[in-house]
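Here the complex is missing a single protein chain, while all its other protein chains stay put.
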Amino acid sequence: MIGYAFMGRVHSQAWRSVGAFFDLPLAPRMAVIAGRSKEQTEAAAAQLGWADVETDWRELIKRDDVQIVDICTPGDSHADIAIAALQAGKHVICEKPLANTVAEAEAMVRAAAAAPGKSMVAFNYRRVPAIALARRYVEEGRIGEIRHVRAAYLQDWIVDPEFPLVWRLQKDKAGSGALGDIGAHIVDAAQFITGENVVGVSALTETFIKERPLAAESAGLGASRAESTGQVTVDDAALFIGRLSGGGLASFEATRFAYGRKNAMRIEIFGSRGSLAFDFEAMNELWFSSGGGGFERILVTEPDHPYVGAWWPPGHGLGYEHTFTHEIKDFLEAVATGADPSPSFADGLRVQRVLEAVEQSAADGSRYTNVED
Amino acid sequence: MIGYAFMGRVHSQAWRSVGAFFDLPLAPRMAVIAGRSKEQTEAAAAQLGWADVETDWRELIKRDDVQIVDICTPGDSHADIAIAALQAGKHVICEKPLANTVAEAEAMVRAAAAAPGKSMVAFNYRRVPAIALARRYVEEGRIGEIRHVRAAYLQDWIVDPEFPLVWRLQKDKAGSGALGDIGAHIVDAAQFITGENVVGVSALTETFIKERPLAAESAGLGASRAESTGQVTVDDAALFIGRLSGGGLASFEATRFAYGRKNAMRIEIFGSRGSLAFDFEAMNELWFSSGGGGFERILVTEPDHPYVGAWWPPGHGLGYEHTFTHEIKDFLEAVATGADPSPSFADGLRVQRVLEAVEQSAADGSRYTNVED
Amino acid sequence: MIGYAFMGRVHSQAWRSVGAFFDLPLAPRMAVIAGRSKEQTEAAAAQLGWADVETDWRELIKRDDVQIVDICTPGDSHADIAIAALQAGKHVICEKPLANTVAEAEAMVRAAAAAPGKSMVAFNYRRVPAIALARRYVEEGRIGEIRHVRAAYLQDWIVDPEFPLVWRLQKDKAGSGALGDIGAHIVDAAQFITGENVVGVSALTETFIKERPLAAESAGLGASRAESTGQVTVDDAALFIGRLSGGGLASFEATRFAYGRKNAMRIEIFGSRGSLAFDFEAMNELWFSSGGGGFERILVTEPDHPYVGAWWPPGHGLGYEHTFTHEIKDFLEAVATGADPSPSFADGLRVQRVLEAVEQSAADGSRYTNVED
Partner (left out) sequence: MIGYAFMGRVHSQAWRSVGAFFDLPLAPRMAVIAGRSKEQTEAAAAQLGWADVETDWRELIKRDDVQIVDICTPGDSHADIAIAALQAGKHVICEKPLANTVAEAEAMVRAAAAAPGKSMVAFNYRRVPAIALARRYVEEGRIGEIRHVRAAYLQDWIVDPEFPLVWRLQKDKAGSGALGDIGAHIVDAAQFITGENVVGVSALTETFIKERPLAAESAGLGASRAESTGQVTVDDAALFIGRLSGGGLASFEATRFAYGRKNAMRIEIFGSRGSLAFDFEAMNELWFSSGGGGFERILVTEPDHPYVGAWWPPGHGLGYEHTFTHEIKDFLEAVATGADPSPSFADGLRVQRVLEAVEQSAADGSRYTNVED
């Protein structure tokens, strides 16, 4: 694993737990974790259960005792690491967004196609049991032809203007703001559940707070408070509407300024014969309508629901971390059987192209912009 | 009153009931109702409690025993009737949308300015106690600066392709489809609650079902089934995103194809210090967040909530019809005191201009289109 | 009508409105209202739409222009008025609880049986569309054999110890407290929906605040504050568990001390094949489960739902008052067709006997007490 921050912690928990709940074809060994600071990486290794550490990801990739590389770093390093790992014959699981630009993502897709290893982009929300169930319902034809997708990912963690300028607010590190961080998830979820693509968009983006205090980590030593601010170079919020390949309409809203919404990753899908609704803040529930004035709140904890049978009895809900456990279970199965994992780097590129079209539209008077194929 | 269909029925109930609950400065008398068919209008008068009937609205306007004219007809006749009534010295309350075009609405605003009578456009959702309370909270500064408005009006009554071509699906009668019928409500509600204007939009519209069976009422006699279809000439759905005068972003979605949603007129407003959420399908509730991870579900039935004290004890909810009772109460008070009723025809025109910008944007590649002042 | 307070107002609104929405076999005329104070009764008549007033209910009963007597007074006068009215050949609709004692209720049942007029006790919650739909589902066998009823009626209007000693807190007027006022409703609703009887109970009751300030209305002139308190002689809360005639278990809780619950009249019914749940604070919704981990939230506003077709399009909810409109519509139909209205005085007596068993059990160490047949 490369990276030991938020994503590193949650991936580690998944690697540590997956074998206790799923019958796996491969028994993962948590061999080595890489990070720049030796001290911090060693502390992380001890806490998270990794046997060894490296301070340079290139060294990690060279190791013979490593077959799978799990990339948990910010987006600006994804392409370099993933391509090198694939070329070294490793299997790669890479955090989303796949890359910070379409060009990088394309290079990654080419590398994945050329390499023997398997590759997957970690859109973990596909592994929320309720979202996997939604996909199943659409595949089974239960909602008919898709008319509308309404997706939003609402957070509020930077509402306070005094919240510091962390790396996620810097374009060179993060690529974009709410758009790439959380907008990517709802675009992927919409495409995953419907089985359709977003083919064009019209967009608005906004940065409400344009200057913020430097984070302690990035503030220069001895800088006075007045000097300690920096420009926010990414979007705080991105709104876009668009068309789906099947003729439906879609709306998306990704924002970090939705006061009171903590992680409201929501999607509603309206079809000609039924509809579905989901909100991650109640992640064990899927709402389904098939007529008669009603919406059924399905508690997605039944044995025949996706992933759920491996865990607890009905009604004993899962949490955020389990989406990663499911992701790794699926990845290990693909590696073992030689199947192509999903979502593939190509799926990640597809999302990246939607995000690029969003940025182009926003820069071009919201003009409707086709998503490249 | 002119018109006795759906809107006529609900307005009549409001006229009949308002005096029993509110201490009014004027006691309304339900003098006369006008409709084209004498027989049907007489039946309606008997059922709805009107003392007399006219079969020509021009005759109604001439009558000395009429001081207030309530226009409940489709949008194509609003301008003619309202202008004539105002010129005849009557007070006018007119159903929304104010008119089918901006030009008509402008003429109505001019007539209202020139006439002695009071005029109001019947955006009844302003009189949902929860929406009036939301407005109060914004005015009191409880949510701070507005960052986001997320509004949707979701219905599903024409999901079935066999649903007939009623007047609401014909451009010459209705002006537009979901846009003018229900989109108008959420634009008005957004502007009302925030106290801001929508200043520009980018839009997509769609007609999913382009041809429908003629309604019994409009089908030619003896036409065979195959001949009995007609073109749908309005939008089934309209999506638009835009900017508010205070710098916030807004998204709107009006559709009649949201399977399972019956009358989900929803609005969420996120500010710098708090937020609000409402869904008409639970019309007695307002959700409010002001920190700490929580959203408070306020049951808007307390004595100090808008309008509610006149009705029942706390927890005894109101229904759809009461929004009209409140509207008429406010209108009668304005007439009695000489105050200007709200929403005024100018407010109606303002909404109309937003709708026009939506249509222009949709016709022009979703390009961001400023709303005329 | 006799009585013009809270119940008088809501019944009047129902009499005034019913004809505009339902095709009635009889056109009601709001002839006369009775109250003790001439001045107040005249004001009420003017506001509520009654043509004439009486200050003695006995005079009202004598009038030839009165065929139906609607009793909206406190429970201590129900028996006298209802029996006199029935003996005078009138049809009678009587507010609940039917009487303050079983003996009175029995006398009323006998009078009803002997008289030509129709009689009904006004358990209005039976006419909530969602509750009527729940009854329909049980009758259709959709939930199978009843295992559990969980019913609660939660209010909080006397949580404040300074709330005054109104008539509802005095045993001589009200008969009992939460038990008869709101407990009666949930007992009736449980029996109505399930079609079964409560056959025995074990109960606890409590009066949390035993002394309260006298209400302005009842305080002696010139009494000092210290002298102006009186004993609360009824229960603040009543809890009871029991058995149903079909073998299921039931729990009931009626309280005026449920801080934050305003009118939470709730009932959950669990059967061998399905279940139902309702909360009056969201009165347009019924929840239904029939397997698969889900509960369907049915918005009870569809044309084929009970009573609803007469009102508005789907999704346009009803309020508290409409339960009374439906009650009067059903009563008028029964009067016109000669059918026996439901709930009958015998149904009211049945509820009274359950309440009596509750009081006996509470007085006898919560011992399980059979409900008399």
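Every chain is named by a letter (A, B and C) in the order it is written, and numbering of its residues begins at 1.
One rule holds for everything that comes next: a residue touches a chain if its C-beta (ideal position, glycine included) is under 8 Å from a C-beta of that chain, and two chains touch if they have at least 3 such contacts.
All of these numbers come straight from a predicted model, not from anything done at the bench.
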Omitted chain - touching chains that are shown: A, B, C
Identified contact with the non-displayed chain, of B:Thr301, B:Thr325, B:Gln352 or B:Ser366: B:Thr301
Residues of subunit B in contact with the chain not shown: 288, 292-302, 305, 314
Absent-chain interface as seen on subunit A, which is shown: 6, 9-10, 12-13, 16-17, 19-20, 47-49, 155, 157, 261-264, 280-285, 299, 301, 311-322
Contact footprint on subunit C, counting only the chain that is left out: 143, 147-148, 150, 152, 154, 156, 159, 202-204, 206, 208, 237, 239-243, 247, 249, 251, 253, 255, 257-262, 268, 270-275, 289-291, 293-295, 361, 365-368
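Please note the rule applied: only the chains that are shown with their structure count from here on.
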Angle, in degrees to the nearest 5, of the Cα rotation that carries subunit A onto subunit C: 180
Approximate Å spacing (C-alpha centroids) for the pair subunit A, subunit B: 41
Centroid distance [mean C-alpha coordinates] between subunit C and subunit A, Å: 54
Euclidean distance of C-alpha centroids - subunit B vs subunit C, Å: 36
Subunit A, residues touching no fewer than two other chains: 293-295
